[in-house]
Structure formats: C-alpha cells, structure tokens
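Here the complex is missing a single protein chain, while all its other protein chains stay put.
Naming follows writing order (A, B and C), and every chain is counted from residue 1.
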Amino acid sequence: MTAPYRIAGKGHLGTAPVARFTFDGKSYAGLEGDTLASALLANGVHLVGRSFKYHRPRGFLSSGVEEPNALVGVERDAARTTPNVRATVQELYDGLQAVSQNRWPSLSFDVGAVNNLGSPFFSAGFYYKTFMWPKAAWKHLYEPFIRRAAGLGVAPEQPDPDHYAARYEHCDLLVVGGGVAGLTAALAAAESGARVVLVDEQPEFGGSLRFESQTRIDGQDGWDWAQSAVHRLAGMDNVRLLTRTTAFGYHAQNMVAMIERVTEHLPGPLPDLPRERLWQVRAKQVVLATGSIERHMVFPNNDRPGIMLASAGRTFLNHFGVAVGRNVGIYTSNDSAYYAAIDLKKAGVSVAAIIDVRDNPKSAIVDQARALGIEIKAGHVVSGSKGHLRVSAMIVKPRGGGAEQTIAVDAMLTSSGWTPSVHLFSQSRGKVAYDEATQRFLPGTYAQACVSVGACNGSDRLEDLLIEASQAGRGAAQAAGVDHDAAGAYPEASAAEVWTGGMLGVAPGVEDKKAFVDFQNDVTAKDIAQAVREGMRSIEHVKRFTTNGMATDQGKTSNMHGLAIAAEVLGKPIPEVGLTTFRQPYTPVTFGAIAGNARGALFDPTRRTAIHSWAEEHGAEFEDVGQWKRAWYFPTAGEDMQAAINRECVTVRQNAGIFDASTLGKIEVVGPDAATFMELLYTNPWQKLEPGRCRYGIMLREDGYVYDDGVVGRLAADRFHVTTTTGGAARVLHHMEDYLQTEFPHLKVYLTSISEQWAVIAVQGPKSRDIIAPLVEGIDISDAAMPHMSVREGKICGVPTRLFRMSFTGERGFEINVPADYGRSVWEAVWAEGKKHGACAYGTETMHVLRAEKGYIIVGQETDGTATPDDVGLAWAIGKAKKDFVGIRGLQRQDLVAPGRKQLVGLRTKNSTTVLEEGAQLVADPNQPIPMKMLGHVTSSYWSENCGRSIALAMVEGGRNRIGDILYVPMPDNTIEVEVTEPIFFDEKGERLNG
Amino acid sequence: MLLIRCPYCEKDLPEVEFRHAGEAHLVRPSNITEMSDAEFEGYFFIRQNPKGIVFERWRHVHGCGRFFNAARDSVSDKFLTTYKAGEPKPVLGDRE
Amino acid sequence: MRKYSAFAIAREAFRGHKGWEQQWRSPEPKAEYDVVIIGAGGHGLATAYYLAAEHGITNVAVVEKGWLGGGNTGRNTTIIRSNYLYDESAGIYDHAVKLWENLSQELNYNVMFSPRGVMMLAHNIHDVQVFQRHIHANRLNGVDNEWLTPEQAKEYCPPLNISKDARYPVLGAALQRRGGTARHDAVAWGYARAASARGVDIIQNCEVTGVRRAAAGHVEGVETTRGFMRAKKIGVVAAGHSSVIMQMADVRMPLESYPLQALVSEPIKPVVPCVVMSNTVHAYISQSDKGELVIGAGTDQYTSYSQTGGLHILQHTLDAICEMFPIFTRMKMLRSWGGVVDVTPDRSPILSKTPVQGLYVNCGWGTGGFKATPGSGHVFAHTIARDEPHKINAGFTLERFRTGRLIDEAAAAAVAH
C-alpha cells in the first residue's frame, strides 16, 4: 500500500515495514522510520493544529525541533498521554494514536477561530489595557475566559506508569551534533584514543546530510559517508554514540545535561526500558556542532497549512521520500531554496515558480534551476497567499510594485536564510558576536573549554568545515591530555552545497497585513512594530510584550526576525537592540526525566529503625519526623488515638512503658580534650562530670539562641556519648565539626556519628528496673550503684550495651543502647519482660504528653530559633563560671536581656476539659479590636489522663511574672480563659524519678 | 553542578558532595565576650557579599569531611583556587 | 497619560494600533534630582510612583543598569500572600495585598492580580503546628488564612495527590483565599507608565558606579555610566546587588546573594486553579493565564551573581512536583531561568534609613519580594519623603542585627525535631 505523496525510490527509509497510526481517529499508514509529520504528509495531510491566540489553521513549518505549529497529543493508553508533541519529532510506530489540540469541536471547524475575526482588537499586549472594569470582573469573568481559551494540549489525567533513568557520564570530549562537522570532530578525537561521546537529537546521525542531495565527501554521497563514519565510530571502545539525545543544558565547568528518548519511537509495552534517560555529562572538552536552523519568509498570510521551510521540504523528500505537494511554489531570499526546487523537480514534482526577492540572483545553483526549466521570478515578492485549510495560491508581484499575479500552488517552500544554533554556546556563558556581513550572531568569546565547528560557527564552506572540525577533534583530545599518533588525513569535500545569505525581518511588500513572525503565539511584524512604538526599546521588553519567541519552539525561527524588525523600527543596529540570552532547555524536557527515579520510595529515603518492623506488626501508627518514620502510638483493637494515648500515658506512670528512641542523634566525642571541647560547644560545665554520669546539655548558636539539646554521658575521661534531637543529628555534628576544625583545631578531639550504631530502647516507669534486671549482665542497676543520670557499659541479652539511667517522662527510667542489628531482638526480650509487669509499648505522642506533664521542652516546639535558655527556663544549664562557649556573646545582646521576652509557662484552661489548640494565641484583653496585641502562643497542648485535665505549655511575654494571671485565647467561635501557671503539671517535686 | 577541587582529596569532585559554609577568614575572637554589639554584628551578621572574587568556606561533607577555603568569581562561578583551612588568603595576582 | 480601556483598544483597532503613545518616556538624565532611586524593578518603580503620587515629589530619577523590570521582578513566580507569622511581617505583606486588590485600577494598567488562593501544604505534625500558629496569629491580625483538611485541599486543587501512601502525605493545608498571583511584567510596566506620567525619569541602561558623599557624610549624588546626578536623597532598591551599591556608600550589609531558579512548563489547558506551596517537599506551583505551569525552585547553596544555578536544584524541584502531582511527569519544562536574591540573616527585609544621611535602603526580600511590591514601594516612599519610617516598616531596620530584635520568619518555621 502506498501513500499518495510517497515517491517510490526516494529517501532513506527503503523498504521499511508499514506502521499504521491514527490522527484524530482517522487511520493512516506510514513507514517505520517516518516521523508523524512525514507520514501525515505522505497521506496528503497538512492541517494539524490551531494557533494559540487566533486559532488559525496551521500545518507543518519544519521537519524538526524548531516546529512551532504541528503540536499534537500522543495517546499510548489512558495513562500515557503526552500533550504538545511536535509531530515533526515524534517517530512513527505501529499503533500510534495522535490527536490535534486547541480546537473545538474539530480541527477543520474550530469555534475559537472567531478570535481571528477579532484580531484587530487582540493586538500586542491588549490585555494589559482592558478587563479592568468592573474590578471584580477580572477574577470572575475575564480571567476564567482567557484561561480557558489559552493553553495548548491537555495534561494527562492519570499518574505516569513509565519510569525514567539517569546516568552520570564523564569523557574527554563531548561532541554535540552528529552532522558532518560533529562526525568529523568525533572521528578525529576518537582515533587519537580519547573518550568521546557523540550525541544527536535525531534518530540517526547525519544532520543536514539527511537532505543535502549535492554534497559528496571522500567521493561518497554525503548520507552514505555519514553512515560509514558512524560505522567506524561504533566499532571503537572509547566512543559512546547516542542518538535521539538532546543536549539541552550547558552548565558550569562543562557539565552538559542531555535527554535520551529511549522508547518514544517503539510500540509498547517495554516494562524494563526507561521512557527517557537523563545524561549529565562532565566533559573535559566540548565540541559544539549544532548546525543552523532555516528561517521562514515573513510575508502576509505566511502561516497557511502547506507553507513550510525549504529545508523541511527537502528533508521530507530526500530523507522520507515524501513530496509536500504536487505543485510547489518557492519563495526565497537566498540560494538554499533553489536546491529544494531542483530536488522536487528531479523527483517529478511540479515547481510552480521560484519567487526570489533578489533582483539578480547569480550562482551555479540558480543556473542549475534555470537549466531544469524552473521559472524564476527574480526581484519579485509574495504579497499574500490564498486558501483556507491549505494554501491554494501565492500572490506575487514585482518588488518595486506592479500588478499582482496569482499563482496556484498546493504547497510553498520558503527560506530567508539560516540562523546558526548558538543556544548551547550561549548557555555555556560564551558571548556571541554579531557578524554584520552575514547578519548573524556567531560564537565570540568562549567561557568554557569548548569550541564550535560547522554551521553553528558560521563555517559555510564544506572544505573549511572539514578541516575545522578535524582540528577541533584532535585539539580537544590533546587538551584533554590524550596522546595521539600522527594526524591522519582530513575528510575531503568532493562536492558541496553552499547556502549563505538571505534576509532578516519583514519581506518587502507586506503592507498592513498579517505577516507572522512567531507562528505559535500569533505574533506578527505589526505587533513588534507596535511594541516599539509603545516604548519597548529592549528586545527583552519587545519579546515579553508581544510574546514573540516565547512559545514552545522558543523562537528558533522567530527570534532573529523579531530582533530585526524591532531594530528597524528603532533605527538602531541589531546588536544595540540586544539578543535574548539563551537558557536551558534547548528543547522542552520531560519533568519525569529530570526527576528520574526519585519517585515513590525513591523520592526521599525513608529511614526506619531496627525496631520499626516490630512496631508495624503491633499495629503502630507512624509519623514522619524528617526522613524517619517514628511509631506515633499503638492502638489496640477498637481504640481511637486519644484512647490509645490515654492508656499508654497511664500505663507508663503506673507500671512502665517501652519506647523506641533509636532515631535520636548520637555522637561519640573522643580525645584528651573532649571535655574542653564540650565546654566550648555546650552551655553547661563538663570538666567535673564524673565518668559514668550524665548531664542534660544545651547547645546554642553563636547568636545565643537554643540550637539543640540532649543528654550527654561521660563514658571515660576522654570519651563522651552525646545525644541530639532526631532532626538535629546531622546539623549538630556539622556544627561541632565546624568549630573543631576551624576555630579550635588545636584540641585533640575526634567526633564520630554513632546515631545508627545504636538502637535505643527507653524503658520508663516505676517497674522499669524490674523489667530490665533479668536481662542485664555486669551492671549493678540499683539506685545506689546507678543513680538517676548515670551511664554504664555492660551486656544485655548477651550483647554489648550502653545503659543510661535517665528519664524524659519524670519516671524512673533507662535507655538501653544496643548495636542496631540486635535492636529488635533485645526489644522483644524487654517486651517479654515488660508484659510480665503490665508495661505497654508507647509512641512519640505519649512521649510528648508525658514530658509536657513534667514541663520538659522539645527544641523546635517550645523553641523556634529565637529562644534563649533563660526564655525556656533553662538558665540553670549555663555554666556561670565559664569564660567562653558558643553563644556566650550573643546572649549578651540588648534585646536578649531586655525585659518582656517570651518565657515558658504552663496554662490551665478554666474548663479543665478544654484542650487548647497548639499554635493558638494569647491575649490579655479578648475584646480589643483587630489587630490584637498578642502576648504569646500555645506551644504544646494535650489531654492529660494522668492529671485528669488538659495541660498546655506556652511562650508568653514576661510569662514568669504572669504566673497566676488570667489570659485569653480568642478562637473563631469563642474565647477560652486560661490561668498562667508554672510549666509543670505532675509530680512537681520530682519524687518519681526514684519512685 | 559545580566541580570543586578538594585540597585534601586533591581531586575535582561534584558539588553535591560539598556544603557551602559561608564567608571565609572570619575568625572567632578569643575574647568574644569583650566585643561591642557593633563588633559582634560585624562578626556574625555583616557579610562582604562581593560581586567578583569571594573567599568562602566549603566542607567536603559527603567526602573527606574537611572544611576548606575557596576563592571563586561570584559572577562566573569559576573557582580560582581552593586551599586548606587555616592557610592564609592566597594572593591571586593576575588570576583575577 | 492617555487612559487605557476597551474603548481605546477599539479606537486603535481601526487605525492599526498606530496611535498608542509610549508607555514611559526614555529621557536623558538631568543634572539634579530630589530623589534618585537605584534599581528599576517593581519595588523601585513603585517607590518612585508613590513619591510622586502621594508625596508630591516628582523630581525623581529611577536609574537602572539594564532594562526596567528585568531583574527579579521579571524572574519570579509571582506568588502573592500575606499570611506571615509575626506582626511586622503580616503588617507589611497585608498592606501590599490591600494595594494589589486595587492596583490595576489605580495604575490604569491590568496587572492581572488574580486572587486564586494560596494553599500551603502541611506534611508532618510539625508543619501542622506551625501552620496552626500562623492561622491563629493571622486571624488576630486581621489576615485571612484558614485550615483545610486533605480532602478540602484536593477539592480546592483537584490534581493534588493526597494519598496516604505518598512519601510525605498531605496532612492538611493553610489557605489564604486573598492570595494569588499577578502578571510580573505588567506590574513593572504599570508603575513605570504611571510614574513616568507624573514626571519621574526612568533611565535605563544606566549603571551606578559610585555614591558620592560629602565630607559631612550625607549623600550628594550618584556617579553613573551616563554621568553624575546630584541627589538630595538616594533610595537603594537593588535587590541582589544591594551589597554592591551600599558598599559604594561605605555601608556594609547583613546580606548574601544567592541564585534562585524557576521554570515553566509548556502551556496546557487549565489544571491548577490556585497557588500550591510546600515548604517540606520544596515545591511551589501555579498556572499562568497562558497555561504554563509556573514552578519555583530553591536557591543554590553558594552566593552568586550569575543568574544561573545547578541542574540538581531543578531536579529536586521537579521530583517534588511529580510527587505532589503525579499526573505531571509527562509535562515538559519549556524555560528555566535564574535570579539573584538578597537574603538577610533573619529572612526578613530591610526597609530603613541608614547611618548615612540621605541614604535609604530597601532590600533583603530574599525569595519572596514580588508579593510585597506595592506595599514596599508605598512605605519606602514614605520613609524617604518624611525621613522616618512608616509605622508598617518601623521594625524592618538595619539596626536590628545589632540589638538582636530580629523578625525571624525562617526560624518560626523551624524544621521538625
């Protein structure tokens, strides 16, 4: 079966298998190796999209990534839908389903096209000047309308089942672009032994050799030469070849980010293959061989389906074997479109005429065209086009004025010249320079170890280009330090195409009609002129005001035209108007590919303790604390959260409770100066702490605010076991290392993180000693031998332990540290003993309630980074005799010693069953008008089953002087009266620690 | 992602192994309690933040763990040199 | 200033849009101004506008080294909200929101202020506590902010993933309905047009190279690449470059400048109806009127003036976006860019007189300055005109770093312990 516009014997696809596909539900057949664009064109389909603003019918402009118009949705299945896919890039696979976008109800009849009638009103920036009355209408009427009208495709509706891979790569030379220049550079470098990576965005290497019919290298046809070059490279161990891979971002120090499309061209399903792969390549040298992109002619109604770039016409013909029409008109201001005319003519396609704005074009290629009998209308312009859903004619007149002539066509190819692709060069922070003679920006000053070769460097002559690229490849290998043998011969150009010249901006004969510069965003030459008239003088202003170059093609065909039009209106040379800085990505990049495998379980590490699995098996609910999952509470059958917590709280104080404290940060501080170091990093005194004893320590930042806290045990004269908060573990160690390495490097101390070495099982409650007694070996755990706040080393359940006698509940308590892999086993043993004594397992919520009953603070809950030790009632923990510690100076600042600071207090609600909301604000006068004077806020608030009432902690201005005062908590519906109290609610004398 | 030469590992290594640690050559005075409020403000809060060569601290936190210093151009983000903690500020000469 | 309206557009439509006047003049600099504002971003232009409109000071120049609105004004994700914790912060940001609400009409320029609501997600109990504290404080400060359950959050923003199986499930959200977005360029252009119409000279491509001070200490004027301009008063509103400018006047600042990146997706039909922020998973997203998903990323860790940042920063942002919105993995990043943000030790701005007479500074807005633009310009104009702060910015002094009276919004949201 042959599609009507497929030309037998043309193109590089050969006898590829047929691939069937649908577009807007209609079935077609193409060939494997086609793009969706070439396959549709082979079937004579040009109308594929609607423009953004005016909903004008649009076809293909290009055959590549610069495509502004032909954006479609591709739907593999319900979950695998992708909006805004360029049909010129999407490779065909059997079963592909594509749909058009931004039209309703159908592509050929789109109601939105009424916008086109209103287009005189929708001038550049019109929305800044209206929709302001009445005020509320913007939110409720105008904006919703605009939002619905804007946007192109539709976001997927289901989570993406595909996965994405990532790879870091390193090489001596990265060559971006696998056309003739890139292949030549890669070969030259690879033959010298350098590690080379060569990438190209297309499915196959060759670049413009895909369509150049008259180029011959080393005596071979250009395309064939490219294939043999690829074959040679593929045989080398030191070369990595990546097709379908776009270098989209050029970062500092030669880090180039690239996206490889792995499965988008394949029919599915392919469960183990990633959809795309992100490459982050660190190259010692980079060769940019990124080529150039053809520009369209800016003339009235230049946007009709069927009007395309000359290079696109050639690619469809010479690579895909597809004719874009049967009677093609050509409009050009340079030679390159002549090649298109010649190729078409030779392939048996009628060429209606070549319209050339130049008065007297002279070159071999013009002669060739003439010799083939193609009509050349030199010194003529196209002043318009006809046709609705497809171009049907071009209107031609002499450039200097005169009678218009309508020439029937079914497709048009245009060229106004070529824009070097300096995107990556610019991203590398190189500075482009404007070449007046050729009207183009070329690489100027380099900022990184990088060199541009070929068309992107303005190297127009193939002979020069081959030498330049060869030298760049060898030079890069040398610069990367790779030895290489004597230089081999450079490839030689046997015949070459030359297509320089052209024009920028509006073609002559445009007058006051719609001549599109940016197709997707519907920006016309008039819009740009208007922006300049309105005072926009920087190209950035013009661009933002008109949206020229801001569509999904990012101005690849429109930026230079826009710049030239602005420059002309301003009467300034182009470089003075500026050039928009190029930023990544070169072409749009899938979010999922950038995120890579960091999804689900790999979004962020989930840290679990050694005891986690036990808690899970025993029905615990968990809470996230940083990356940790911590057991929150342990509901038994039928219990809600409050019931579980009430039970846990009471059980701990009546019998005992077992708590997994493994997530606490732990640092071993070792060395003869360990105590001196501790004195400097904590507010407390440490020199006189006996080995075997513990102390609650407070760490400040240099500004005097509480940074962390924890119990510290002295294991030996030169060894401390420091604990930190769970969230503070990493930053406390970093903070300590900072001071040790940079401020106190003379101290003989080393710090080692042991957070994960030890699982920690807290056993708290009056029965705690009885529970652990049968398990402990070699430690006398009697009150006399091991009083509150002491630490011993010995064994438990036959394995080593660091046993702390300490309490965060106010009860007699122990914290059993055991090597983590033993954690669950020892926990189970403790649990078995605990059950005999009526103990329960408890979680973080009960831990919070119990410590609040005792008024113990939690750093990060009572403190918020602006609290001093005195603010939270911990002034006692500052060593009064100490001459220095981190934070000592900060504490002296006037605002930190001023009266009226917020201080930790307790709150008792008047109604004992009212539990305050954490974060609720306190005021003295609840009847004052808003904004109210707030005195502080509730930091912790719980129902305390042990106290039989609600309890709360709060930070209140001058709080300690308000003990006994009544304050108010204004809530949305009511006001709660509270009494300020000391921050302790249970066992005020602390008798239970030894009870 | 920058590439940073760790003066202890003697190797150019990826930025994600490092943690920036603020302006370099700020020495905590041994008589810190005798500083005036203004001096303390100058030590703890005021920063040079130059547009040009910055002297800054880094820690090879996911590597050898060492703090060290760097001279970097804050406009191009290029490193001029890195050197070990405690070493004097290098004379950069015409490298600037 | 010829008024913008639907009628004006219709009139111009019939004459090919050839009658529009310049939105702002591009005058040559004069020798002397009453006030020179350094920096033609939103804050600087707003300052100039309010100096002219509210204080009658029209002999004002706004000097800009690039093009107006080309710094952070044109590079941010345009989130507007005022649900800050501390009284000072709530005061200035809510002042701004109130001005936003009438700004299009005041400037006769559609800045597209769109109060679609800003939803801040809580992912752990600490987040919940912090947001509740904000909500309570906001209510008593007269700032709207309400608590949503995960289901209510999803109802407000349907594509949001509230699955309990998410790595960091959504436990709820704080919603400020009056928050939203505005069109960043239009804000700069609208203020520029209105200021220019009132006589303010906006001088682009004019880089300040020095601040001249008299022997007695007070300011005399600014040296620029377009010559010296005498000035009685100078307002520095240079965002990431504030340290550099202030250094010219021998004032050292508690500032560091960091690269901040942002990105947009290709345009799609409306899918995200509001602004969603998550501090815990580090993601900020909204959808522009054009259909692009607008996504804010984090700062790089090192100071820089380069206006670029590392790809790993965008990776962290986009994995967070895909975690919160799993339907977006197949969306594509269309553009990314970077700005330079000036950050103070307490993450609150400085709007203040300085030790130098006649020199005023408005800086330190960090990653969130856009939302404050009208309020900041309004009170800063007051500070310059009256030589004393407005009560709204009285707390945002330069001295607070000496006294310790910080306004520490960052610490107030301290990480979980």
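Note that in this section a residue touches a chain if its C-beta (ideal position, glycine included) is under 8 Å from a C-beta of that chain, and two chains touch if they have at least 3 such contacts.
The rule is simple: contacts and distances are computed from a predicted model.
Student: The hidden chain: which UniProt name fits, "ABC transporter substrate-binding protein", "Sulfur oxidation c-type cytochrome SoxX", "NADH-quinone oxidoreductase subunit M" or "Sarcosine oxidase subunit gamma"?
Tutor: The missing chain's protein name, per its UniProt entry, is "Sarcosine oxidase subunit gamma".
Student: Taking the complete complex into account, which shown chains does the hidden chain touch?
Tutor: So, taking every chain into account, the missing one touches A, B.
Student: With the missing chain put back, one of A:Lys795, A:His837 or A:Arg960 would touch it. Which one?
Tutor: Residue touching the absent chain, from the options given: A:Lys795.
Student: For the chain that's not shown, point to the residue among A:Gln757, A:Gln892 or A:Asn961 touching it.
Tutor: Touches the omitted chain: A:Gln757.
Student: Using the document's definition of touch, tell me which of A:Glu32, A:Glu75, A:Glu668 or A:Glu743 contacts the absent chain.
Tutor: Selected residue, touching the omitted chain: A:Glu668.
Student: Determine which one of A:Thr606, A:Thr676 or A:Ser912 touches the chain that has been left out.
Tutor: Only one listed residue reaches the unshown chain, and that is A:Thr606.
Student: Pick out the residues on subunit B that sit against the missing chain.
Tutor: Touching the chain left out of view, subunit B contributes residues 1, 8-11, 13-14, 16-17, 62-66.
Student: Just checking the interface: what residues of subunit A touch the absent partner chain?
Tutor: Considering the whole complex, subunit A reaches the absent chain at 163, 165-170, 195, 272-274, 277, 280, 282, 597-598, 601-602, 604-610, 627-628, 668, 670-672, 748, 750, 752-758, 774-777, 795-799, 818-826, 829.
Here is the rule we use: only the chains that are shown with their structure count from here on.
Student: Find the geometric centre of each of subunit A and subunit B from their Cα atoms only, then give the gap between the two centres in Å, rounded to an integer.
Tutor: 28
Student: In whole angstrom, how far does the Cα centroid of subunit A sit from the Cα centroid of subunit C?
Tutor: Going by mean C-alpha positions, subunit A sits 22 Å from subunit C.
Student: If you look at subunit A, which of its residues touch at least two other chains?
Tutor: Within subunit A, the residues that touch at least two other chains are 251-252, 255, 280, 429, 703, 890, 893-894.
Student: Which positions in subunit C touch two or more other chains at once?
Tutor: Residues 306, 308, 310-311, 402-403.
Student: So in the complex, the part of subunit C that touches subunit A is made up of which residues?
Tutor: 4-6, 8-10, 12-14, 16-18, 20-26, 66-70, 74, 87, 90-91, 102, 104-105, 108-110, 112-116, 123-126, 129-137, 139-142, 159, 167-168, 183, 185-186, 189-190, 204, 265-271, 281, 287, 289-291, 306, 308, 310-311, 314-315, 318-323, 326-337, 402-406, 408, 410-412, 414-417
Student: Touching residues of subunit A toward subunit B in the complex: what are they?
Tutor: Interface residues on the subunit A side: 251-253, 255, 280, 282, 429, 447, 702-703, 734, 737-738, 741-743, 745, 883-884, 888-890, 892-894.
Student: Given the complex with subunit C, which residues does subunit A contribute to the contact?
Tutor: Answer in residue numbers: 52, 80-84, 120-121, 123-124, 126-133, 135, 138-139, 143, 146-148, 150-160, 162, 164, 249, 251-252, 255, 257, 280, 429, 512, 526, 530, 533-538, 540-541, 544-545, 547, 550, 552, 554, 583-585, 588-592, 594-596, 598-601, 603-604, 606, 623-626, 703-705, 725-728, 858-861, 863-866, 890, 893-896, 917-921, 923, 930-932, 934, 937, 970, 972.
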